[in-house]
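For this view, one protein chain was removed and the others were kept in their places.
Labels for the chains are A and B, by order of writing; each one numbers its residues from 1.
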Amino acid sequence: MQYLAPTSEDEVVAALAQADGRARILAGGTDLLVQMKADMIAPDILVDIKRIPELREITREGGGWRIGAAVSGAEFNERADICADWPGLAEAFDLIGSTQVQGRCTLAGNLCNASPAADSVPAMVAADAVARIVGPSGTRDLPVAEIPVGPGRTSLAAGEFITSIFLPARAPRSADAYLRFIPRTEMDIAVASAGVSLTLDDNGSCVAARVALGAVAPTVLLVEEAAAALIGTKLEGAALAALAQACESAATPIDDKRGTVAFRKQVVGVLARRAVKIAQDRASGKGAGERA
Amino acid sequence: MSKIHVKTRINGEAAEFLCEPDETLLEALRDRLHLTGTKEGCGSGDCGACSVTVNGRLVASCLMLAAEAEGAEIGTIEGLAKGAELDVLQRKFVEHAALQCGICTPGFLVASKALLEKNPDPTEEEVRYWLAGNLCRCTGYDKIIRAVLDAAAEMRRA
Partner (left out) sequence: MALDEYEKRDFRVVGKRMPRPDAIDKVTGRALYGADMHVPGMLVGKILRSPHAHARIKAIDTSAAEALEGVRAVVTGADFPEIAPGEARNVRDNAMARDKALYDGHAVAAVAATSAAIARKALKLIRVEYEILPHVTEISDAMKPDAPVVQEGFVQENVPEGFSDNVISYHQYGHGDLDAGFAQADKVITRRFRTAATHQGYIEPHAALASFGADGTADLWVCTQGHYYVRQLCAEILQMDQAQLRVTASEIGGGFGGKTTCFIEPVALMLSKKAGAPVKLVMTRQEVFRASGPTVSSEIEMRMGMTKDGRITAAEAELHYQGGAFPNITVQFGAMAAFACYDLQAVQTRGYNVLTNRPKQAAYRAPGAPMAIYAVESVVDELCQEFDLDPLEVRLKNAARKGTKASYGPTYPDIGLVATLEAAQAHPHYSAPLGPNQARGVACGFWFNFGGDTSVSLSVDFDGSITVTEGNPDIGGSRVSIAMMAAEELGVPYESVRAVVTDTASLGHNEVTDGSRVTFAVGLATIKAARAAKREMCRRAAKIWGIDEDAVIWEDGCAKPAGPNAGKFEPLSIKEIAAKSSRTGGPIAGHHEVNAEGAGVSFGVHIADVEVDPETGHTRVVRYTVFQDAGKAVHPDYVEGQMQGGAAQGIGWALNEEYIYDENGRLLNPGFLDYRIPVASDLPHIDAVILEIPNPGHPYGVRGVGETGIVPPLATLSNAVSRAIGRRMYELPMSPPRILKAIKGG
């Protein structure tokens, strides 16, 4: 195996092109190294992208935020400004692994690992985040929701890699929230999860919503019916019940060592409902809401 | 497979070593540099026994390649005491009997040090969540948490 640490995106593109599919991108490495040690993958080349300066940066762009692909969870969460805009995504990112893992893990890595249970992905999908992809045929932008196509599989073409994640500008009275269920309080993979992003009007009615669910389908689900149940309501009893029902119906989970089908379906609706209440409190200025 | 030459600073001193491209920082510390205070409990980032700091940031050294350490400032348990003088945290761990078998202790100390540098006045809940990635099977964490909180209090008084 070869280890490369290029200092520009072009070098990465060239290295990936030469490697003919036998290379892997190393960002935080918190999934990659585990998989290598477990003999699940055996790449010939690792391309470490952490020495590319622009990939380590968080920048303002058109009222939104561009997060470099090598920015770690710990670096992200130290930025009060971005956390104020996207508290739900900040929480989701922060929930990936331990403090030690936070020192390394990245949004792009969490996304490209393509686990249906990835914590940051439902929050990014709810946020309508967009990934910037660089490859042999140039640069393209793709909604985060379209990147995972199945467990462990992405829509990236050969030789492509993600250089940044873009979070759009926030409308007034908007907020997001993310909740996951795990058996312990930390260190587990999500058994079910829900990310919600909302915008309210002056009267507290919901005018825009996105609801994304994790660990209940082969990929993270964006549930339009769940959002529809919220829009035009004050996010009270009937709307929340309809939201939970829509989430339960959309979920197609499996039985595995982490949970059952019945459990995941029941719990994902509960999480979505609770996440809506947290996002609502935040959007209406009632503070940060309770942390899961 | 040719080896990679890595130059780093470990606990404030220049250190260099040769490593395989797929070798972890933990393996290099233990097997190349014989800094065996950093422990391997799982090799998959789930136990925290291999905690070190890299450029001041807490990481699991089993989940980082040794080659990535090029140019980095590494902090390990061996660097916590200043010569014969124990760090406050080390002293408090001894005082509070915050260790039984002691295998997790270096990881807890390195992680706790990183916490108190970032947050000198953590709540009990903050300590527990910060240290959730450090597994201890002997103590039920009770005396560890007390030791960290007491160390924080003493450091604030100092």
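By our rule, contacts are C-beta pairs under 8 Å (C-beta built on N, C-alpha and C of every residue); 3 or more make two chains touch, one makes a residue touch a chain.
For clarity, every value in this text was computed on a predicted model and none was experimentally measured.
The chain omitted from view is touched by exactly one of A:Gly138, A:Pro183, A:Gly237 or A:Gly285, namely A:Pro183. In the full complex, subunit B touches the omitted chain through residues 20, 22, 27, 30-31, 34-44, 46-47, 49, 76-78, 80-81, 86, 90, 93-97, 99-106, 109, 125, 127-129, 131-146. Residues of subunit A that touch the chain left out of view are 38, 181, 183-189, 191, 257-260, 262-263, 266-267, 270.
Everything that follows uses one rule, which is that only the chains that are shown with their structure count from here on.
In terms of their C-alpha centroids, the spacing between subunit A and subunit B amounts to 29 Å. Residues 1, 4, 20-22, 24, 43-46, 48, 51, 54, 57-60, 62-65, 67-68, 70, 111, 114-115, 129-134 of subunit B touch subunit A in their complex. Partner subunit B is touched in their complex by these residues of subunit A: 1-3, 5, 26, 29-30, 33-34, 36-38, 46, 48, 50, 72, 74, 97-104, 185-187.
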